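Omission of a single protein chain aside, the complex is shown with its protein chains in their original locations.
Naming follows writing order (A, B and C), and every chain is counted from residue 1.
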């Protein structure tokens, strides 16, 4: 069989076939990985293993059961996730929305797949450190400076990713979750900066996206309120941004396709950053 | 804030920003949806609802626990899923691979994200029916004819999707699963045709991809053996191909990003078909 | 070592050591067993098998993950399970009780272990059939007649079990659940008869204890309201009463020890009927 010559008339497919590099922005899902105590941890158990039941023709199958939270591992927050004084985004009454046991509005299945522009703001690099200090509050000025440094800027409809360097602690759950030490993350004015830029989602390489003060846990989550409740902007947590940051990729095609868990408040995802291989 | 003018130097991002249409190829995940009796069904339960715990500032969060199989809803089969006479693809010993309770080889986390060419072969349309009859065996000739009709052909490294029209029964699980009636699907020679075209994955809008004979269940799964074990080609099941077929989209950019469930045999996914909006 | 002579001063222990026969009143818990569609089915998956991890000394352990509902298999209903017009038993407001995601009142952990008198009313035998017909409504008169026939009568603080013979369909889930055919069970006046006798719990060998009419599912559950909401009497479902009925044991010591699932609405249990071996 000879390979047919392909000359796609579709510019997107043409760009893909010309060669792309794909950056995987997710952490692996495995029992024992860092997980907020507010959520069920991730469990996978092989229900059937090869040899448990062998078919007449010598074939055998293995499969599993998975138990997880919607906010476990690299995941996206639906707008149903957070309310303020009884209201979800768009003044939706949360009591009404959740009656029935799955959200009738703003469930994670309502998030359209994202195929859009993405930018990376590397705050750690901007501060000249491999990882921001525990509990550091990222300001609007930090975002502004990092955007200037990279020569990129979030545009309406794009996704903005924030590199704190914090995923270097991924393999040490206590350090990564930083219950005692705090975790770096966005302050409310940084969240407003994102809202002003009209991004559709924002993400980071930390457990909660927000600045977490030492020993205070998630007592209040003002950035969740500003983004999810006030502006309808999704938050992506526990991302792996190491390769993007190391390679200095500041602008890319961003693809994220949440599972359509009907009425759910979040979904594990494996987001991608994609760039053309040779583009200059 | 004025929107900055974006002139991306990246051809892929340029094509995205010029306008794309995204087709969602996944079925929704909800309790009670069709599920093979071989696998745990899908369950989502809100663990916390708004109002269960209200923070000092009036904020509240909702979240869930999810129980599912790896082969539930629209999903992809890892090469670890099926063995033949004790061996996985590449002659990997399955007893050794599965010791420890998660696969050391060919787990679903080893599937690279797919950003590639996709083609749709509409076998139902080729036969002039909205949906193929229960138990129908799709032959290599069927694939050949449908490819000719659409003027597309799977190329090495591409993904080939097969439209049977069967997702019209999605809302009627007994009909969709077709335990009594059988389900249309590929015959072994059709599977070999796909292997000859060196696709990296193949998918369909049915429960098992294979031809299922009435009342016989999944007694043998020759197509799984040919694709997964002999050729290392992934299978995508329970897809939703209705819109692609109705719109006659036969060639597209295909994106699929499986969750990195370490050592798992499959992952729920939400695959995408993407085309440029105006490309002629 | 010689066995020390035991002469317990405790009359209960004396009776036990004199010889007792224990009847196991539970069905086995296994994937695929009958389960109401309102509840998650039972799943057990071995997470670790022997050989997955062998300790230095040659030892190895196997263990599992279990997913189940609280109302799965032989189980007991807590008073938190059913409400009527917003109230649980004792006029407890159910909205308030359930806020927080587990019941603050009437959760299954509040059920004291039952060590009490039990009686079996064999309605099938009373009707001269091995099993009552599908959809049959057991009346107060039926209970009265069966009590007369057996020469036993529920006393205050005792538990009353009702034998319908229906567990003979246990291995055929569709027949046992009787969605199409209905299921025999108690009518409201039979429930009131039980309440008048001031039992603390009542059970049967069916899915819902109540009379289920053909094709109507659990549209209304008047007996649950009468027993759980109005009188604070627990209901035990999916019991296995075959041996008790076959042996004609109408009076016994009943032991039931629900799991203390904090704030839960039900618990799988393995109730026991115990009689002295030779007592005449």
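By our rule, a contact is a pair of C-beta atoms (placed from the backbone, for glycine too) under 8 Å apart; a residue touches a chain by one contact, two chains touch by 3 or more.
Since we're looking at a predicted model, the values are computed, not measured.
Across the entire complex, the residue among C:90, C:113, C:130 or C:215 in touch with the chain not shown is C:113. The missing chain lies against chain B, touching residues 43, 45-47, 49, 64-65, 67. For chain C, the residues in touch with the chain missing from this view are 1, 3-4, 6, 8-18, 20, 22, 24, 26-30, 38-40, 44-51, 55-71, 73, 80-86, 88, 94-95, 98, 101-103, 109, 112-113, 115-117, 153, 155-156, 196-197, 219-222, 224-225, 251-253, 255, 257-266, 268-272, 274-276, 279-280. Interface with the hidden chain, as seen from chain A, comprises residues 32, 37, 40-41, 43, 47-49, 51-53, 67, 99-101.
Rule of thumb we're sticking to: only the chains that are shown with their structure count from here on.
Comparing the residue numbers each copy contributes, chain A and chain C share more than half of them at their mutual interface. With centres defined as mean CA coordinates, chain C is found 46 Å away from chain A. Chain A and chain B, compared by their mean Cα positions, are separated by 22 Å. Among the residues of chain A, those touching two or more other chains are numbered 45-47, 49, 64-65, 67.
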